[in-house]
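Report on one structure; see the data block that follows.
With one protein chain removed, the remaining protein chains of the complex are shown where they sit.
So, chain A:
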Amino acid sequence: MARKSWMYAVLEAVQYEMRQDKNMIWIYELTPPVASTPGMPVINLEKEFGRKRVVNTGIDENWMASCVLGAGLAGSKAVTYIPYQGNCMCFQVIQNHAGKLRSMTGGMASMPIVFLLEMTGQTPGFAGQHSDYEIDTYYAHIPGVKTVVPSTPTDAKGMMASAIRDPNPVCYLYPAGLRELMEEVPNEQYTTPLDKAAVRTIGSDISIVGSGGGMPEVLKAADLLQKQGMKVETIDLRCLKPMDTETLVKSVQKTKRLLTVDQSYYTLCPGAEVIARCAENVDGARFKRIAFPDAPPPAAPEMFLWMRPNADHIIAAAKKLVG
């Protein structure tokens, strides 16, 4: 165990898998696969595995995604790290090729690949193109790719190990707003399932469901509500597809109140799917979702921070639902 950042934990998982499998490759642009954490060795995949296996490319995210797909079809495990600015540039190849090839080939295509898609975690000041957190449901909507969004360094490591070992293409969303998050993470390799939500706090009054970059605010709100006596069950979705209906339904059957929290846009946000699944399976429950309005993120921090759901919004919504 040692305290590690999100990316250190991820690269530790990748390093382990690359040591096991000398054919595995990593393609990146701008962001070198380098991470350090106090008291631990620096991880530098490019240095360790050489430029034949770990390559810095030009600005062409479509190529990067196509490259790992091609590598997978040729029988190699491959990961590409797409920076947040380019995280929709490769949409088409994931949607129309990675997601469909297994089905179209009658099950023959091999795609042991991971698209590590960075999201900004909604940064104020950068506006529109650089503040988005929108891609979670874009990618989750594609059939044939698994879509996960870990929110803690521990999950990040275990889910990366699982994603690399998974024979399916995995969209692994990285909420870069959590870059600074540190926690104790085991040093040895372990796997975390790609189809299970995590129950973070247990309670019987209300279920609050969030994911990715929104989780710190959800946990903060839950903590404050609990101090005020509300019994809050918080669930970290982690896996958008497949989504863990069972954990969600069980929780809402108990609490009968569901609040979903998303940093992505309101229309068709992950919370909409969570509510739909619970509504189909639980009678007599009440629902509420909060999300970013259906507007491109404006630059000015005054506007942006007012629009982004925060702990205060979550607390107010939870009180309305429970009160």
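The definition used in the following text is that a residue touches a chain if its C-beta (ideal position, glycine included) is under 8 Å from a C-beta of that chain, and two chains touch if they have at least 3 such contacts; residues count from 1.
Going forward, contacts and distances are computed from a predicted model.
J.: Looking at what's absent rather than what's present, what does UniProt name the missing chain, "Twin-arginine translocation pathway signal", "DNA-binding ferritin-like protein (Dps family)", "Quinol oxidase subunit 1" or "Acetolactate synthase small subunit"?
T.: Going by its UniProt entry, the chain not pictured is "Twin-arginine translocation pathway signal".
J.: Of A:M40, A:A127 or A:L268, which sits in contact with the chain we cannot see?
T.: Checking the options A:M40, A:A127 or A:L268, the one contacting the hidden chain is A:A127.
J.: Of A:A74, A:A279 or A:A295, which sits in contact with the chain we cannot see?
T.: From the options A:A74, A:A279 or A:A295, the contact with the absent chain belongs to A:A295.
J.: In the complete complex, the non-displayed chain touches which residues of chain A?
T.: Where chain A meets the chain not shown: residues 30-32, 34, 44, 46, 56-60, 62-63, 85-86, 89, 125-130, 259, 266, 288-296, 298-310, 313-314, 316-321.
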